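This report concerns only the one structure given below.
All protein chains but one are shown in place.
Then we have subunit A:
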């Protein structure tokens, strides 16, 4: 039994390990180890295409994680006190957002936005003052952030709601019995208790957005995110540079994941 478990763990970690190992390979060829070197990291970090893609990915991940955690938390808090059709609608929306395959979300966002933009662009051009170049709505960083935020909002609502459900109701009741305003109760009782969950939701959202390929592939327009860059490089062949980028990406995800996990655990213990 123990041997079996070891085998499965080897299966899970050998591929990751191989990537990390070969990223320090001094040799040109991706498949022969020839001594230790960090030159591929230097090469990746000085590649302007990589840095551009990284910047786009970071901006998108930060903005969508931020919007998702703020709006998702607001929705979760409101849904806590609601029954009836509004609640049912939101439950359905969250279910749909999570259930529909990412590829379909990507497609729908692409053709939905392009269709809406095609209608809006002439309208904007018409009302724009003469002599100025009217702005043109198009796919790009904005549509990326909007699409990621939609999906991640559903994730944040689920996480924060679980935390709210685990909270002792007596605390908020006590607070309002002691004449705290609803806002006061929220700021001084509810928020500190759900904060670890919100932060964990933010970090998980950030990781998800940063790693997402399929939605970005459809909605990025002419922008390139890091996963899109990596995907198109892989298509051109396996290089040590990709190993280095991959190792860095996994390292960052790992760091964020561990932080999120610790936050969720600490939050869980505090309220008990």
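Odds and ends about this structure:
Here, a residue touches a chain if its C-beta (ideal position, glycine included) is under 8 Å from a C-beta of that chain, and two chains touch if they have at least 3 such contacts; residues count from 1.
Simple rule for what comes next: contacts and distances are computed from a predicted model.
Choosing from "Sulfate adenylyltransferase subunit 2", "MoxR family ATPase", "Molybdopterin synthase catalytic subunit" or "Spermidine/putrescine transport system permease protein PotB", the protein name stored in UniProt for the chain missing from the display reads "Spermidine/putrescine transport system permease protein PotB".
Shown as candidates are A:44, A:110, A:139 or A:263; the residue that touches the absent chain is A:110. Per the touch definition above, the residue from A:45, A:59 or A:97 contacting the chain not shown is A:97. Counting over the whole complex, subunit A has residues 1-2, 4-5, 8-9, 11-16, 18-19, 22, 30-32, 70-72, 74-75, 77-79, 81-82, 86, 90, 93, 96-97, 99-105, 107-113, 115-116, 146-147, 149-150, 153, 157, 182, 204, 207, 211, 213-214, 217-218, 227, 230-231, 234, 238, 242, 246, 249-250, 253-254, 257, 261 touching the chain that is not drawn.
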